[in-house]
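With one protein chain withheld, the remaining protein chains of the complex are depicted in position.
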Amino acid sequence: MAIRSGRNYIESLRDGREVWHAGKRIEDVTIHSGFTGTIKTLADLYDRQASAEDGDTMSVVRDGERISYSYLPPVNAEELRAKRGNIELWSRETFGQMGRYPEFCAELVVGMLDFADTLAAHDPRWGDNARAYYQHCIARDLCLTHALTDQFYDHSKRASEQRDPDLFLHIIGETSEGPVVRGLRNLATLAPLSDEALVYPIRPRGADEPDYAIAFAIPMNAPGLKIICRDLYAEHVDPERFPLTARFDEIDATLVFDDVVVPWERIFAYRAPELVGVFHRNIQTWAQYATMVRLITKLETFLGVAQLLTEWSGRHKTPGSEIGLATFIKDLEIQRDCVEMAEHRGYRTAAGLWAPLLSPSYRVHSIEASDRAERNMEDLLTSSLVLTGGGSDLAEAELGPLVDRYFRGLAPTTKEHLRLLAVAADLVMTPFGKRGQLYERLQSGEVDNMKRRLNAQFTERDGAERMLAFINKEW
Amino acid sequence: MAIRSGRNYIESLRDGREVWHAGKRIEDVTIHSGFTGTIKTLADLYDRQASAEDGDTMSVVRDGERISYSYLPPVNAEELRAKRGNIELWSRETFGQMGRYPEFCAELVVGMLDFADTLAAHDPRWGDNARAYYQHCIARDLCLTHALTDQFYDHSKRASEQRDPDLFLHIIGETSEGPVVRGLRNLATLAPLSDEALVYPIRPRGADEPDYAIAFAIPMNAPGLKIICRDLYAEHVDPERFPLTARFDEIDATLVFDDVVVPWERIFAYRAPELVGVFHRNIQTWAQYATMVRLITKLETFLGVAQLLTEWSGRHKTPGSEIGLATFIKDLEIQRDCVEMAEHRGYRTAAGLWAPLLSPSYRVHSIEASDRAERNMEDLLTSSLVLTGGGSDLAEAELGPLVDRYFRGLAPTTKEHLRLLAVAADLVMTPFGKRGQLYERLQSGEVDNMKRRLNAQFTERDGAERMLAFINKEW
Amino acid sequence: MAIRSGRNYIESLRDGREVWHAGKRIEDVTIHSGFTGTIKTLADLYDRQASAEDGDTMSVVRDGERISYSYLPPVNAEELRAKRGNIELWSRETFGQMGRYPEFCAELVVGMLDFADTLAAHDPRWGDNARAYYQHCIARDLCLTHALTDQFYDHSKRASEQRDPDLFLHIIGETSEGPVVRGLRNLATLAPLSDEALVYPIRPRGADEPDYAIAFAIPMNAPGLKIICRDLYAEHVDPERFPLTARFDEIDATLVFDDVVVPWERIFAYRAPELVGVFHRNIQTWAQYATMVRLITKLETFLGVAQLLTEWSGRHKTPGSEIGLATFIKDLEIQRDCVEMAEHRGYRTAAGLWAPLLSPSYRVHSIEASDRAERNMEDLLTSSLVLTGGGSDLAEAELGPLVDRYFRGLAPTTKEHLRLLAVAADLVMTPFGKRGQLYERLQSGEVDNMKRRLNAQFTERDGAERMLAFINKEW
Partner (left out) sequence: MAIRSGRNYIESLRDGREVWHAGKRIEDVTIHSGFTGTIKTLADLYDRQASAEDGDTMSVVRDGERISYSYLPPVNAEELRAKRGNIELWSRETFGQMGRYPEFCAELVVGMLDFADTLAAHDPRWGDNARAYYQHCIARDLCLTHALTDQFYDHSKRASEQRDPDLFLHIIGETSEGPVVRGLRNLATLAPLSDEALVYPIRPRGADEPDYAIAFAIPMNAPGLKIICRDLYAEHVDPERFPLTARFDEIDATLVFDDVVVPWERIFAYRAPELVGVFHRNIQTWAQYATMVRLITKLETFLGVAQLLTEWSGRHKTPGSEIGLATFIKDLEIQRDCVEMAEHRGYRTAAGLWAPLLSPSYRVHSIEASDRAERNMEDLLTSSLVLTGGGSDLAEAELGPLVDRYFRGLAPTTKEHLRLLAVAADLVMTPFGKRGQLYERLQSGEVDNMKRRLNAQFTERDGAERMLAFINKEW
C-alpha cells in the first residue's frame, strides 16, 4: 500500500495511544465527539486519493505504486505544479482552515530527504535515518505532527538552567534500543490524530546543552508518551451552529515524554546543538509553500463569506462594504502573486529537488493579511457575528416558521442565511476561529524574528550603492 | 420590598416566558446549564445588597425602604459618588465582563425619569407612564433588558419599504388594553434572564413611518413574545476551563413579537418618529457612565492577568512585555481620568438630577482601548492562549502529578497557573470573550457615527478664531 | 529629429510662456534658480538618449528615426521589457523622486493612441486627432504635463452649480480655430518645464454639463494661459543641504485659462460627459506601469539610505533597526513582484498593443508601502533627521576641522555622512519630500475610490461559490 484509505487511517488511530482531555483518558479517539468530525474530514480526503474524480489530482504512480503528491519530492516545475494541485484540493475542501492538514508535515519529511546530505555530513547514520524515514512515511502515507515548542518554563533562563531540569525535553540516558528522553513539548497540533511525531526544538540550544539538542521521530503510541489535548472545541457543538469547529478542529496537544525510548534509527540529530538549531529552517521549504498556497484559499473563504453576507443584508453597495471587500481582494491578489513568483523563481536544491523560492517577505505579508482579515470581517459584519443562530431552529414546528420568516434577510433561503452566519461567526468568534488566527500569526515563529532573518539574508545594496555613488560625485 | 433577594430574582424568572435555544423550548431557565452560572452570579450579587458587608455600598434607605443605588436618581455629587461605589462593586465581582449587568438598564430607567418632562411635552400620558414605570421598577428592583436593534432586513431600504412589512417591529392594530405590535428586535442582551424589556429603535424612523415609531416596556412573559437565544456559550463548559463563560455570559437574544399587546400604560412614545429618534440618546446618561466605570475594571482585569502571566513565565522584564503592559496602564489611567473628569464637571439636568458630563470623546477612547487590549493580550501571551488546559487535569491520579510538574511555570501553584491561563483564554479566545469585544465596540452604535456626533456637538472655535485673527493681522 | 537633446529641450522652454511665482512673472525659466536644477537633470537625461553608453537602453530606431522608448507603443513582451529598461534608467538617475518625469505623460500619449478607436467611435475627428497628436509628440520627443484636477470650489456642489460658473474649466464659446475655454486646473506638475499640457477632468461631469466635458492638448505658451507655480522649493537651497530638492523638484502648478483658444485638431473629446469620465482611466495603462516600476527604485532609495545611516551610527544590528530595515525590504520585494506579475500576465489590447495587467491592488499596496516608508525612516533615523548639516561647513577653515572630527560617525568620511544625512532629511523632512509622499498617495485619485473600483471589477466568486455549495450540502 502507498496511498491510504480513510478506513486505514481510522484504524491506525486505534493503537493504544495515551490521549487525555479534561482529566480523562480517551481510550478510542475515533469514537469521541471531540475528534470524529475532523477524523471524518481527513478520512474522506484520504479516500478521494483513489477516487476516479480526484485520484490523479491527489496522487501519482511512482515505481508501480500510487503515492500521495504530498510525499512526492519534486524534481521539476511540473511536479511542483502537480503538488500544488493536491494542496489546493485539500485546502479547498477544508476552506483553508486546517493549517496542519497531513500535507504540512509530509512536506517536512520531503524537506528532511532534501536535508539528508547535510545530516550525513554530521553523522552518516543521521542521513541514512532521514532517508529511511522518508521511505517509511511514503510507503504508509503517514499522517504526522511535529513538536517544536518548549512551554511553561522561566523564559529568562536557558534550557539547562531551569530549576527543574526536566521542563525542557532532554536526554536522560541511553539504552541499546536508543536514548531515553524526558520532558514536555507543546503545540503538537493534530497529535492525537497523527501516526507519528517529528520532534526537534525551534529555539536554539547552547553548545553546552547537548542533552537538549536532539531531533527524532516517534510513533504516538510509544510507551511513556502522554498526549494531553487542549480543549476539544468540537466536543459538544451543534454542527448547524459551529460548522467549521465541528469539521476542522486540529487539536493542539501537549506531549509529555515520561521517559520514552527513541529508537536509534529514528534519530536525525543527537547531542548536536548547532545542527538542531538550523534543522527546522532547513526542512520547511515545501511545508511553507503548502502554507502559502493554503492561505490563498483561506482569504478566498473570508472574501466569499463577506461577499455573500453583505449582499444578503443589502449592504454590499455601501462605500464601507466596498472598501472592506477590496481590502480582502487586495490581500488575496498579492498572496497569489507571492506564490506565483515563488514558483516562477523555482530553483534546484543541492540535493536535486525543485523548490519554490519563498521570501520571508511573503510570510510577513500573509500574516499581516490574516490579521487584517479578522478585523475586516468584524467591521463588515458587526453585530450579526454575535447572532449565531442556526438551521436547528428551522426544523422546530412552532418556532421554525417564525425563524424562516424573520431571519432570511436577502438570502435565497433562511437556511442558507443561518448557515452562512454560523460559518462567519466560526471564522472569527469561536476558539476555533481565534486559534486559527493565532496559528497563522505564530506558526513560523515570531514575526519580529522573521523580519530580522529577512534583513539578514537580504544582501542587495542597489539603493545604497547608487546613493554612495551620488554622494561621492561632484555636487 | 425594594431591594430584591437572589431567591426573589430566581423565582421571577419562572413566569412562563417562552425561551428558545437551538430549536428547543427551554421551560425553566433557572435549571438550564446555559443560564445557571450567570443566574448564580446575579443572585449572589442581589443577596449582597442586604448583606452586612456590602449592603451600604450597594443600597440606601429612602422613604423607609432600602433601594438599590442602581435606581437612585442622584441629585448631587455625593449621590453620584455613592452610585459609583455600587457600580464598582458589581463590576469588580464580574471583572468588568458583564456589560449588561442589571445596573445598566436600571440607569436607563433613571434616564427615563429625567426625560419624563420632555415625553410629557409630547403627550402628558407618556410622561406619566415613564414616571410610573420608574416607580414600578424601583419598587421591585427589576432586572431589565432593552431591545433597540433591527436585524436581517435590506439595509438599502427604509423600515417601511421592506418586501415583508413585518421585518421591523411595528404597530399593526390597537385594542382597548393597548396597541398590538409585530416584528423582530435584536441584541436583547440578558433577555431570558430579565424581568422586562425596554423597547425602542436606535435607528431613526421617517416622518412617514409612524407605525414603526414606538417606545414601550413589556414583561418577558407577555403572550406572543418569543425569546430566541443565540448560542448559550455556557451550556457545556467546564468552569475550570472557561471560568468567565461559565459565570458571566449575558446571552444576547432575539425577540420576536408575534402580535404582542402592549399595555397603554407602558407606552412612552407612540407614532412619534421624531421623539423615538432621540429617545435613546436622552435616557442613557447614567447608563453610559456605568459603562465607563465598568471599563476601568475591565482594563484592570486585562492588566492584572497580563502582569501575573508574564511574571509566571519569566517574561515580565523583557522590553516587549514592559511596553505591552504599559499600553494597558496608559489606557487604564486615561479611562480613569475620563470618568473623574466627567464627575468633576457634573451638572444639574433640566429635571433636577445630577449628571456626569460625558463626552463622546471618552467613549471613542474607551472603544479604542478595548480593541487595543484584545490585541495586546494576544501579543503578550502568544501561544499560551491556545493551551487552555485547566485544573480538571490535576485531580486525575495518573496524569495529575505530571501536569502538576510540567504546567506550573513560575506560578505559586500549578492550579493557579492553569486557572489563570483559562481566564486569559476566556478573555480573548472564546465566543464569550470575542462577543465582549464586539459589545464594547458596538454597544453605543458605530464609532463613526459617534465621531460625527462629537464633531456636531463641539462648538468651540478657539483655535479657528485665533487663526482668523492671525491671518487678518498685518503680516 | 525624434529623440531630443538637452539643448533642444532647454531652448523649447524659451517660448514666451507666462510663468508666475510669488507674485512675479518669470520671463525665462531656464535661468531661474527655482528651475535650473531640475532642467539640468532632465536635459542631461535627454542627452543620454543618444549616448554610446545608454542610447540603446533609452531609445530605438524605428522607420529610420531614433525614438525614445517612452513613446514606443509596445506590441509584444520584449518591447515592454525594453520600455522598462528605459523607465529604470530614468528612475534610478532621479532616485525614484520624480513622479512626473517626461516618461509618465509620454505613456499617456501612448495610451491615447491605444484609445483612438474608441474616441473615433464617438467622433471620427477625435480619433484622428489623437493619432495625429501621438505623431506630433513622438516626432519632437515632447515633454508634457497633464491637468486633471479642479480646485478651490464648493465641493458640496457640482461643476455647473458653483456661484462663479468659471471656477471649473469650461467652454465659453467657439471660433473657427477652435473653442474658447476659461477656468482653472490644478496640480499641473512640471507645467512650467513642459512643452504642452493634456487637459481633461478626473472627476465626472453630469450629462447636463457638456460645457465642462472636454479633453484637449495645448502648448504652454498658448495666449491666455497662465502658469502659476506653487513655491519653488529649489529657489534658495544649498545643494549640499537639500540635494534632492535642488535637482528633482517637479513644480506643481495651477493653470488659469484666461480665455484660451484650443485648436480643433487638438480636441480629443468635446461636450462629451460620458467619454471624458472614462478618458483618464483608459489612457493610463503604461503610465501606471511606469509609476509602479519607478516606485521600486524609490523604495530602494529609502532602504539604501537607511542601511547606510544605521551602519554609520552603529545601530544596524539592534533589533529595532533590523525590523525597520526588513519593513522596507518586504515592501520592496512585493512591489517588485507586483510589477513582474503585471508583465507576466501581459495582454494584447483591442488596438493591438501589449499591455501589463495591473491590478488596483498593486497601486493600493504601493501607496501603503510609500506611507510606511516615510514613518519607518523617521523611526530609524529619529533626531538625526533634524540635523541637516552639510558639506558646506567642511570647507570653512576654522570650523571645517571640528565638523570633520565630530560629525563623521562611522562613515568612511564626514563629507559622505553629512551628504547622506542631507539626502535622508530631504526624503522626509522637506516640502520636496513631503510633497513626494502626498503625490504617491494622491496621484491616482483617493485610495478609497481605488478600492471601490477594485471591488467593482473583481468578478471572482470562487470562495463564495464553494461556500454556497457547502451550506447547501447535507450537514
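As written, the chains take the letters A, B and C, and residue 1 is the first residue of each chain.
Note that in this section a residue touches a chain if its C-beta (ideal position, glycine included) is under 8 Å from a C-beta of that chain, and two chains touch if they have at least 3 such contacts.
Predicted model only: the values in this text are computed from it and were never measured.
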What are the shown chains that the left-out chain touches? B, C
Identified contact with the non-displayed chain, of B:G6, B:G178, B:G277 or B:G391: B:G391
Contacting the left-out chain in the complete assembly, out of C:D195, C:D393, C:E416 or C:E440: C:D393
Mind pulling the subunit B residues that touch the left-out chain? 92, 95, 239-240, 243, 297, 299-305, 307-308, 319, 322-323, 325-327, 329-330, 333-334, 337-338, 340-341, 344, 359-362, 364-365, 391, 415-416, 419-420, 423, 448, 451-452, 454-456, 458, 461-468, 470-472, 475
Where does subunit C touch the missing chain, residue by residue? 20, 22-25, 149, 151-157, 164, 166-167, 183-184, 186-187, 226, 228, 230-231, 235-236, 238, 240-242, 252, 254, 256, 258, 313-315, 317-318, 378, 382-390, 392-396, 398-400, 402-403, 405-410, 417, 425, 428-431, 434-435, 438-439, 441-442, 446
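To be clear about the criterion, only the chains that are shown with their structure count from here on.
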Quick check for the class: compute each chain's Cα centroid; which one is farthest from the centroid of subunit A? C
Identifier of the chain whose CA centre is least distant from the whole-structure CA centre: A
If you average the Cα atoms of subunit A and of subunit C to get two centres, how far apart are those centres in Å? 44
Centre distance in Å when subunit A and subunit B are each reduced to the mean of their C-alpha atoms: 38
State, to the nearest whole Å, the distance from the C-alpha centre of subunit B to the C-alpha centre of subunit C. 52
